[in-house]
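Below is one structure. I have some questions about it.
Of the protein chains in this complex, all but one are displayed in their positions.
Order of writing sets the chain letters: A, B and C. Residues in each chain are counted from 1.
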Amino acid sequence: MNIYQPQLALVTALTDETHDTRTLRLEFEDEALRDSFDFHAGQFGEYSVFGAGESTFCIASAPTRKGFIECSFKAVGKVTSALREVNVGDTVGFRGPYGNWFPVDEWKGKDVVFIAGGIGLAPVRCVIWNVLDRREEFGDVTIVYGARSVDDLVYKRELEEWASRSDVKIVTTVDPGGETKDWTGEVGYVTPVVEATAPMAQNAVAVLCGPPIVVKLTLPVLDKLGFADEAIFTTLENRMKCGLGKCGRCNIGPVYVCKDGPVFTAAQLKELPAEF
Amino acid sequence: MTDATRETYFISDDDLRALAGDLLSAGTEVIAPVAVDVCASPSAIASSACLRPGVAPVDIEYRALADAAELDLSRGLPVLSLKQYFLPGHEALCCWRQHGTEVEIEAVPTTFAPRVVLAAKSCDSAALAIVDKVMNWDYQDELWNGRREATTIVNLACPVVDESCFCTAVGTAPDDVKGADALLTPVEGGYLMEATTDKGRVLMEAHGARFKAETDTHGAKHRGRQAAEERAAARARVAANLEIDAESVREWIDAHFEDPLLAALGVRCNGCGACSSVCPTCHCFDIVDEEEGIGKGTRRRCWDTCQAPTFTLHASGHNPRDDQHSRYRQRINHKFAIYPLKFGEVLCTGCGRCTRACHAGQDLVEILQAIDIAARRPDAAAAAVAGAEPAGS
Amino acid sequence: MSEVREVARKLLTDGTVRVIVGWEDARRGARPVFVTDPADTERLIFDTRCVHNLVTYLNPRRDNVAELGKIGLVVKGCDAKAVAGLLREAQLTRDDVVLIGVRCGGVLEEAELPKAASLSPENVAPRCYGCDNREPELVDHLLGESQPEPPRPVMTIDERVAALDAQPLEERWAFWTEQFSKCVRCYACRQVCPLCVCERCVAEKSRPQWIEAPPHPRGNLSWNITRALHLAGRCVDCGECERFCPVGIPLSLVNRKLQHIVAERYGYTVSDDPESPAPIGDYRLDDKQEFIK
Partner (left out) sequence: MSDAVDTSGAAADGFEPRITAFVCNWCTYTGADLAGTSRLHMASNVRIIRLPCTGRIDPLFIVKSFERGADGVIVSGCHPADCHYTSGNYHARRRFAVFHDLMEFVGVDPRRMTFSWVSASEGAKWRDVVDEAVANVRALGPFEAYRALAPEDAGVAAPAGARVEAEAS
């Protein structure tokens, strides 16, 4: 079996997060693999629909939750549209896990601030669960999550679950005009909400994922709040094909996002050409 | 390669062809330069429709020989490099069959029948050794490796093709054996052949009758001198085309991403992938699924190029490299800075194919020259830059 | 040649244009040059090596050329037809560009030569034979002396097309499938074509995948047929696709055949008159339909 050949996985559940975002739960056909499969928070995979091709997403479930993996995607391209058509019981392909990961182990004893916009919560969700499953190892956990509208908030059940915990501070926000009558969260863009939330930067790390504009605007705010570039983690989403550091597509300057990333610190990002 | 006397053997022109014939009759695939009538076809059209009488346009191509007589030893440069035999233009990665919700995957074999490449160019064999690095970066590409292992490559010392050759500037040479297993050097009446790897020695031993050991005779000494002169002359010829300091070039590119010399290179570039297609080291690829009817198909990889806008285009419409300047810079950057940084080698063997293939006049020799001058003699850079970027800008 | 420099210098100096796109003499021969500084107009040349159809740089896809500012473009008669094509298809307005026309008596097959050569049957670009536009009309400045007809090449493109036409179907199939099987799908033919203006080429459309991406003979045939067909009645016969093809597919034969088809069926010949409607996209009630039952 060569490195490009996918594993087969059964779709065992699907959840519509929003009108255009769906989460699939996959279980490997190979039982041994189902038990042995391991990954780190932040790693990604190549998901395939046979006949349509492969697409790259992070593994959205937490490594601490065994036996299955999950991915969340928006149907925008050829493969994601095909993935949107699969049903529970169908077979898809998976290669991975690939890439580096969030150094969660290094965060022990620190506060962790999660900031996500839109579907950017998918890679962050994985880390959130990873951290919450080992809650006692970390200091304060703060989550700031925003989407265009209430309807666009993904992982709604989990947002509620996190909100109900006393050991998590969560702020959800929607863009002005995206609120509903019974919306109790904030109204405003992610960046000012982060500023207003003002998480403590001392002995803390920030995980920031979202559309490029959110990342771009929030980085200076984190800087202002006192977060060092080395303490800010994000992921790059360059187009990939192989995920293995061969096909050359995700290369930016000296890094191949698939091998050297997808997780980068803000400090690393500043060293890269702005080709992402 | 340095100790040319010990393992050097003489093989006559006829015996070299006979060697190809021996391999073919033993069922071994032999890939070698073949002079191809550019409009050759199985029909009679070639002579009447496609060719202008008296002018016989001939291309040299690496082909699997059907007959030893096809072997072309004129030492011209094949249109496409050897890359196609290791990373084919398209190849299957796996096949699938779908029955309802069930999918069955059929693996593609990764072991290959032994084959021999005769009369390869050093710029082509060296490219394989360079690309080996990325193909084995943590994950082993078995399809590439399988073909590499199954292939014995015999280089033929190159006389240097034209003014666009610059192999010595990027660390190889017309008579290099990098990536190859043996080297042929033309001498009076035939070739001197030396094996440089075990694979090469096995090949020569298996066909020992075709070779004569170069003992300490007058003739052997003469041939040895002849070969050395031939090789030295070729090196000198190519060195005259371009001389750069690859390390300075790498450092300069790394530090001058936004420099006009690098950032404005794309103006005359058409953004076609001809340079990548003909390049022996360009290895970027795409992966696509192709259905054959309903419920079965093949996942293939095929050549791709960083020069195409679609290479980096996101499904959202966002394109991190959305103009030709940035795409052309990526080509230079990847070859002369990124790859050396990651894998310790320049991703270029100086074959010059990209320059010859570009009829819009993108000239890598000129660009490297300009970068080298900028890197080593910043004061003189301005003058050299003039040719490489739009005049006056 | 000096006339071209003079006009170019004037246009740049008085600010009429920001960049002159013409030819220069480089290490490997003639090639396109983009002159923005009046002093650099000395680099401009025009001789028989100026083969390139520079109109490709007016193509709306070429944003990195457009960003240099208003273009002054040096055109031969054949090139002017491509400008007319862009105007005809509303890809360009006439005020977007200043055209410096040069009278041309034919060019060489190759631009990559150290020196210009006078034309002979052996070296002339075959497409030049029978040129009907040695003096472009669609220009703002017309330069150079009146030129004689280009020499007749040893074998003309028409003769080659006729020789193919005379072959039985199977022979033609064998010929073209072999030629197209060489294609590596670099898309140089499309990229260099001044009239391939689509923002997104059908070859890049994947939903559905009309043209199979890998360069196997089946996908290659589909691509090459489509490319040719999309240029029917539009191709100006500049030959750039064939010249840029790294594997030497004789695309001019298929392009010429299409010119014959539209000429025979619709009496249409590509000209540098932007007002004449292109044959595909137009129709007549009495178009020939002998192939329809």
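Following the convention adopted for this analysis, a contact is a pair of C-beta atoms (placed from the backbone, for glycine too) under 8 Å apart; a residue touches a chain by one contact, two chains touch by 3 or more.
Given the structure is predicted, the values throughout are model-derived calculations rather than measurements.
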{"item": "Which displayed chains the hidden chain touches across the whole complex", "value": "B, C"}
{"item": "Residue of C:63, C:149 or C:287 in touch with the missing chain, whole complex considered", "value": "C:287"}
{"item": "Option touching the unshown chain, where B:35, B:60 or B:150 are the choices", "value": "B:150"}
{"item": "Residue ranges of chain C at the interface with the undisplayed chain", "value": "164-165, 169-177, 202, 210-212, 214, 216-218, 221-222, 225-226, 228-229, 232-233, 254, 257-258, 261-262, 265-266, 279-285, 287-289, 291-293"}
{"item": "Chain not shown, touching residues in chain B", "value": "29, 85, 88, 90-92, 94-95, 106-113, 115, 143, 147, 150, 290, 292-298, 300"}
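Here is the rule we use: only the chains that are shown with their structure count from here on.
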{"item": "Pair sharing more residue contacts (C-beta pairs) when A-C is set against B-C", "value": "B-C"}
{"item": "Distance from the mean Cα position of chain B to that of chain A, given in whole angstrom", "value": "41"}
{"item": "Cα-centroid distance, chain B relative to chain C, in whole angstrom", "value": "31"}
{"item": "Where chain A touches two or more other chains, by residue", "value": "78"}
{"item": "Junction residues of chain C - those touching two or more other chains", "value": "none"}
{"item": "Touching residues (chain side chain B, partner chain A) in the complex", "value": "93-94, 96, 98, 101-103, 105, 107-108, 110, 134-135, 137-143, 254, 257, 283-289, 291, 297, 299, 301, 304, 306, 311-316, 318, 320-321, 326, 330, 333-334, 337-338, 341-342"}
{"item": "In the complex, chain A residues that touch chain B", "value": "1-6, 8, 48, 50-54, 76-78, 80, 89-91, 93, 212, 237-239, 241-242, 244-249, 251-254, 256, 259, 273, 275-276"}
{"item": "Touch list for chain C against partner chain A, complex", "value": "206-207"}
